[in-house]
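Selected chains only, in their assembly positions.
Letters A and B mark the chains as written, and numbering starts fresh at 1 in each.
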Amino acid sequence: MDLYQELILDHSKRPQHAGLREPFDAQVHHVNPTCGDEVTLRVHLSGSDPSATVEDISYDALGCSISVASTSVLAQECLGHSVAESLQTFAAMRAMLTSKGADRGDETVIGDGVAFAGVSQYPARVKCALLGWLAFTDALVRAGVDITPAEAGATP
Amino acid sequence: MTTTVTGAAPFTAAESAAIRGDFPILTRTVRGGRPLVYLDSGATSQKPYAVLDAERAYYTTSNAAPHRGAHLLSEEATAAYERARARLGAFVGAPAHEMVFTKNATEALNLVAYAFSNATVGRFTMDRRDEILVTAMEHHANLVPWQELARRTGAKLRWVDLTPGGELDLTALDGLLTERTKVFAFTHVSNVLGTVNPVRELAAAAHAVGALAVLDACQSVPHLPVDLAALGVDFAAFSGHKMLGPMGIGALWGREPLLDEMPPFLTGGSMIELVRMEESTYAPPPQRFEAGVPMAAQAVGLAAACEYLDGLGMERVHAHEQLLVEAALDGLAQRPWVRVLGPVDATRRSGSVAFVVDGVHAHDVGQVLDDAGVALRVGHHCAWPLHRALGVTASTRASFAAYTTLDEIGTFLAALDTVPAIFGTGA
């Protein structure tokens, strides 16, 4: 199956930066109501400006390979980067996932995220791939970062 | 040639014939082989092939439970259902996420009424200090749910009376809308009088005292171009079956922040966020208000109806129906033994003409017309208090749709002329 790229399976089996760690500025708990998948996610930032660094993303993810792997990629790609860069990565990831196959993803922006290009063909799985990312932007807001609902991935 | 405010033209004879060809039922005959003259579209409309085919195509290619699966059919069903929501929203000037599918307009109005008694915090709470305002021209669907809400909460139900000309007595509005008024529910177009109410003005008056404005759009959406958001109301309800769509589907439109604040009404699957035995939390709108497997096939059919109506052009549908209303009003005015209910000026009304025949009960009028193949509605048309206010027990109503023709108005008037002789009431 196209969907299950080696990279996805690797990330789901060995989720990067998994576990809940201290210190953290905000913790959120997100659930996918259709399947019951859950993620608890913490962020630790150097400040609340766009230029602040994402010092840590720690999480406990319970879910399908797509949701766990996507959360792992999130941690891998955003940890150590600025808040602004992380939001760009999220935007690019989301654009690809909701493109119905039109956008194959830019590896220089989303790194291992390109492995998820196939998910955009399966609308029911897009939610899985976004679970961790939406938890992340929610956590940023709760940590005091000033982002618009659209940037945070709110549906219209 | 009659034109509407927008200047759209009624359908030509050729266009009219083509439209009729889209409605299979119109070729059937009734009582002794007479052609069917269907003048009861205000009760429920007939359905074009486009609607029947869309529903069938859904069932034969993509049927599955929407929002309840990840397999291909379920994805297709979900996409079809949500596309239908967006299409319906576009038809009435509303974004998809503000559109809630219900089984009919009645459920939609009950949904809003129950929100007030179910709410425990916020602007939807209601108690004996509050008031609900309706009008004396409401259909039972926009009256009884508010009576029941008043009973459940102890709030007081008040109403706007009618002028002798069959319009709302707006002079009384000031006294009726007070800071106690939590909600003002009124119809866009009366299903008996045909009166088109000044919605913007009524909504503004409601908002001036902090009340919510709930619109019964059942008799406007099928007949006029309607932009709900632009009308200034907060909620609107209408039914699919009256707008060429399938039975078993209706809609509630509500402004996003209000829907957000409303507690659920029907509860169960697909409207939840998290369920534990002890307690549950709920999904955001519109899902919060759509418990259970929804009527996806009917949603697809309703979207096809919107497509069909937009293909005709709602301005032209309206212009066409106004022509029919005028012809009916003119014809009835020439018969002194007939009394028309509601405004005599066609520009103040829409879609239907109700009347009484001197000395002959509506049931008897309807029976004679039915025998001539003319199907129309008799009784109080679910607006009993209105009939009581007008001093009549029952009336006869001819109501129209895009497929109705001027010839049919002629057949109707000719059949009506046989009535006085049959009942010996002269003429």
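FYI, contacts are C-beta pairs under 8 Å (C-beta built on N, C-alpha and C of every residue); 3 or more make two chains touch, one makes a residue touch a chain.
Fair warning: this is a prediction, and the values are worked out from it, not measured in the lab.
Only one copy of each distinct protein chain is displayed, but the complete assembly has the stoichiometry A x2, B x2.
Simple rule for what comes next: only the chains that are shown with their structure count from here on.
With centres set at the average Cα position, the gap from chain A to chain B is 45 Å.
Only residues 67-70, 74-75, 78-79, 95-97, 272-274, 283 of chain B touch chain A when the two sit together in their complex.
Of all the residues in chain A, the ones that touch chain B in their complex are 31, 33-34, 122-125, 155-156.
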